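Omission of a single protein chain aside, the complex is shown with its protein chains in their original locations.
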Amino acid sequence: MADYIWLVPAFPAAGFLVNAFFGRKMSKAAFSWVACLALFGSFVVSAAVFIDFLGLPANMRLFEMNAFDWIVSGEFAASVGFRIDALSIVMCLVVSGVGFLIHVYSAGYMHDDEGFARYFTYLNLFVFMMLTLVTANNILLMFVGWEGVGLCSYLLIGFWYKRDSASNAGKKAFIVNRIGDFGFLLGIFLLVTSLGGQGVWTLNFGELQKNAHLLTGATAGLITLFFFIGATGKSAQLPLYVWLPDAMEGPTPVSSLIHAATMVTAGVYMIARLNFFFLMAPTTMFIVALVGLLTALFAATIGCAQYDIKRVLAYSTVSQLGYMFVGVGVGAFSAGIFHLMTHAFFKGLLFLGAGSVMHAMSGELDMRKMGGLRKKIPITFWTFLIACIAISGIFPLSGFFSKDEILGKAFESQGALFWIIGAVTAGLTAFYMFRLLFRTFFGECRAPEDVKHHIHESPKVMTIPLVILAVLSVVGGWVGIPKILGGENRFEQWMEPVFGHPKEAAAPAINFVTKAYAAGTGGAEAQGGSMEGTLMIGAIIVALVGIFIAYYLYIKRTELPELFVKRFPRLFRTVNNKYYVDELYYAVFVRGLFGLGRFLKRVVDEIIIDGIVNGIAYVLKGLGSLIRLVQAGYVQGYAFGMIAGAIAVLGYLIIKVIL
Amino acid sequence: MDVGAIDVAFRWVVFSLSGLVAIVASLMMVTRRNPIHSALWLIVAFFSLAVIYLTLHAQFIAIAQVMVYAGAIMMLIIFVIMLIQLEIESTRKGRITGGKVIGAFITVILFLEIGAALFSFPGGASKASGEVATQMGSVASVGIALYGKYLFPFEIASILLLVGLVGAVVLAKRRQE
Partner (left out) sequence: MLQEIPTSLYFMLSAALFTIGAIGVITRRNAIIVFMCIELMLNGANLAFIAAGSMLGSIDGMVFVFFIMTVAAAEAAIGLAIFVLIFRQKGTINVDEINLLKG
């Protein structure tokens, strides 16, 4: 069954081609059918392979197939091939499944848009690239998918290109991604040359895993650092996260698919895929975890002060991605991927819900102009509520299990400080999500009259995916129920062939904080199971506190937030303006580059290069006019020249003979 | 006194005199302002050269020299000088520019070089040979060489003369308007 895995990326590719070439001739219905069916086909094949794998014993769940040789240069060879193991099949299912639901949703959401055909073409192309990324069997092919999804992100963010803000956002996304990709490329180069120095010329994952031990610790550290820089770009971590909030200029289903469920998770997938390298570089892993943690906190604070519902969700995505990086940074790779999966469910749902709200409110985004939608768009409300509970990490929804596992592993690995910051962030998450929920769905409707009239529930084609995702948000976490609660943590077991036994994985991470803590209290790690339980309850309490505060501020005493803003105007403005990071980047990098460009134009191009070129022409002209003087048209001069020549030659010969 | 010695002495005298005349004549030729005078001095030089050829037993060449050079060519030159008589007398007084003087001095170096070359070679220049030479330079032997070994160049030379002839006629023809 795994032989047919090539169909998984092939279906959306075919959908893309059909839509691209025959788009104009097909009706809207035919379009969306082609695109959705393509995705459905991918999902079915992925599911079939998954079921197949279930039947195999754990160590046999690996399938690799080379389609054709792509680059053969000396000893180095890269091919186009597929690698299906526990990790990639999960990713395939997530991408194709959630992607399928979003395609169906889009058929309804984008129904009135004139770029309908273009939209589905790009969307299929995107899924094709993403599936290439997750099924690739070597880094180079993965990079092709990596770049491809970046391209599609640009195309889709700038979908309504006639709007300046949209095309600028698209360019920003692509450029910032590119900066990260540069780091990724450096990592690839360093990897190839380091291994090549030892005689191993390959980028195939299996071969890399076998030969990883050939690298020194320092080299591995540098390589993984470069790869992580690439991940920061693609997955919107500090300092390259700035494109993600702007990416909300694109259509909402795009935000859901690309910037919540799939593309931004590529960085996490990459680290998980290359876990054998990262395990050799504990410094990098610590950096990964630290950056992830700080990003999570940072983005969460910004999210508390935004009024645009999509912006809140965007910062929430950055924050949750930070959690995923914490997970892989402390060596809990399966925990990171687990959170990736559950996040795809509830964040995808949240975005689609936001799209549904916008659909009802005729395109309004500002939560201050909403309110009281609870009764008017019930399905949207209930699914949104479920997603909010899930993201806050409340038992027994999916977010609880995945987030908790990450926090638990972080505590084991790095100690209490990590856990505390993580928990605070979780509290903030709960706070701003419920703030969003209460502001949007509760209270009085603050919308203008004409908008109020139009409020209606979305059509079935949009609400059914919402319901499905809501169900997944509830039950999706149950594959990862940890042992302490009586489950077997099937997810972790499933991932074992890829990540190794979990206890081994967590060991090499640097334990800065744990050592300090242990020195102080004398071995808290030894407490094991009961510690885990304590942590769990602690996390739930923090989340509930967050929800309660939101409830208090936005339902009970709604005048409080405004008072707060008046009391601390500068603080609020700073957070509202995202800590002015964009402005900082603009002042430093953009203006700097412009200045550099101007300097180069003036000095290097005009003075130096033009000078050299023109100068050479000048010199030659001068030489020419000098040499021209020889031809004076004066015959006796020529005759004298001949005689002088004869004298010279004769003189030379005489000297040669005599002396 | 034997004939051989007188012969040699005689040849020395003839050679010295005609050599002297040749050099004086050529010097005069180069320095005269009037072109007719220059031409006449050149004829003197040619004659003296013909005598020198005779001392070298090159009888045919000597006569050819007088006939061709001193006869035909110089006559042609004098004709042309007379044809272009008008402007000649108005040549400005000795305006020889500095560049020319320098050129003249440098050319003297050529003479010195040739001298150096001649006297530096081992074995230098040997004497001219004796009796055999007399027979060698006769018309008969030159004719045999020309029509024998050098037949092809001879024919080419005649074509060359034809070309010269035709060319001169064409060039000097007045254009038919």
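Letters are used for the chains, namely A and B, taken in the order the chains are written, and counting of residues starts over at 1 for each.
Operating definition for what follows: contacts are C-beta pairs under 8 Å (C-beta built on N, C-alpha and C of every residue); 3 or more make two chains touch, one makes a residue touch a chain.
Source: prediction; values computed, not measured.
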Contact list for the unshown chain, restricted to visible chains: A, B
Touch residues of chain A, complete complex, unshown partner: 628-636, 639-640, 643
Hidden partner chain, residues of chain B it touches: 5, 8-9, 11-12, 15, 19, 22-23, 26-27, 29-30, 35, 38-39, 42, 45-46, 49, 52-53, 55-58, 60-61, 64-65, 68-69, 72-73, 76-77, 80-81, 83-84, 87-88, 91, 95-96, 100, 103-104, 107-108, 110-111, 114-115, 118-119, 124-130, 132-133, 136-137, 141-142, 145-146, 150, 153, 157, 160-161, 163-165, 167-168, 171-172
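One rule holds for everything that comes next: only the chains that are shown with their structure count from here on.
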In the complex, chain A residues that touch chain B: 636, 640, 643-644, 646-647, 650-651, 653-654, 657-658
Complex contact set, residues of chain B against chain A: 100, 103, 106-107, 109-110, 113-114, 116-117, 120-121
